[in-house]
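Part of the complex only, each chain left as placed.
Here the chain labels run A and B in written order, and each chain numbers its own residues starting at 1.
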Amino acid sequence: MTLKVYLSGEIHTDWRARIIEGARGLDVEFSGPVTDHAASDDCGAAILGEESDPYWRDHKGAMINAIRTRKGIRDADVVVVRFGEKYRQWNAAFDAGCAAALGKSLIVLHPEEHQHALKEVDAAALAVAREPEQVVQILTYVLTGRLPGRD
Amino acid sequence: MTLKVYLSGEIHTDWRARIIEGARGLDVEFSGPVTDHAASDDCGAAILGEESDPYWRDHKGAMINAIRTRKGIRDADVVVVRFGEKYRQWNAAFDAGCAAALGKSLIVLHPEEHQHALKEVDAAALAVAREPEQVVQILTYVLTGRLPGRD
């Protein structure tokens, strides 16, 4: 059993690397958005031509990014969405909504302070974690039945 | 042709009333979440029993609210999502994600200042508006072919 896991959301810390590193040896295929912030913002204009209006510039970029995002989420068994401490992160919540509507197993990762504001998102999740290492433990358990600190 | 329209998101201004009022006479059925903030927060505990842990209190409430939200979004032809000026509004973005994944026609309503932060959500929409009256004009046009200021 290969588990396909899409890692959505916050791109400013190393949480994806910690999960991928921690899951080494498990039968998991990870995917996720382009995490190079500048490339992600510029892709539409760089490939399809500049726009004078920033709305349409963003629009062209967001739609190209959607090619990757849609593919990743639709193919996934598990979607992990991380909300960080800063920014509005509406695209993270948007991805969580997509994942829920498509019947994906949703894992949400956020600091405790966001608990009330994220209650609708959490209510659609099968697990709500604080640290990337907990996600690794979940993936380990789901694939092998092993729990941390037990043999 | 009856158009079913779900009005999601911000609950602190009168935007829903302005749309419903403006659409009077059109063949539209509106639905939306419970907009009584206190009831929405308390419904789980009030009906199913109090919880000492605020996380589970919120969880029980959010899940009961999901019964209404799911029904409304799934039955809708058009989902209008309004992002206001305050708060994180992750549930609005979550609803937009659900609507997009279910293939609903999505209309997003937000002030200009949110344009960059909402670019992924806007990219999934068929219309991005600033004012509730524009939503009324869209519904009028979609149902009757009439544009504002023309006969």
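The criterion applied here is as follows: a residue touches a chain if its C-beta (ideal position, glycine included) is under 8 Å from a C-beta of that chain, and two chains touch if they have at least 3 such contacts.
A quick note: this is a predicted structure, and the numbers were derived from the prediction, not measured.
A.B. asks: Tell me, please, the full copy count of this complex, given that what is shown in place amounts to 2 chains.
C.D. replies: Whole-complex copy count, per this file: 8.
Throughout what follows, only the chains that are shown with their structure count from here on.
A.B. asks: What is the size of the turn, to the nearest 5°, that moves the C-alpha atoms of subunit A onto the matching ones in subunit B?
C.D. replies: My answer is 180 degrees for the C-alpha fit.
A.B. asks: Would you kindly tell me how far, in whole Å, the mean C-alpha position of subunit B lies from that of subunit A?
C.D. replies: A distance of 24 Å separates the two centres.
A.B. asks: Spell out the residues on subunit A that touch subunit B in their complex, using ranges where they run on.
C.D. replies: Answer in residue numbers: 54-55, 58-59, 61-63, 65-66, 69, 83, 87-102, 114-124.
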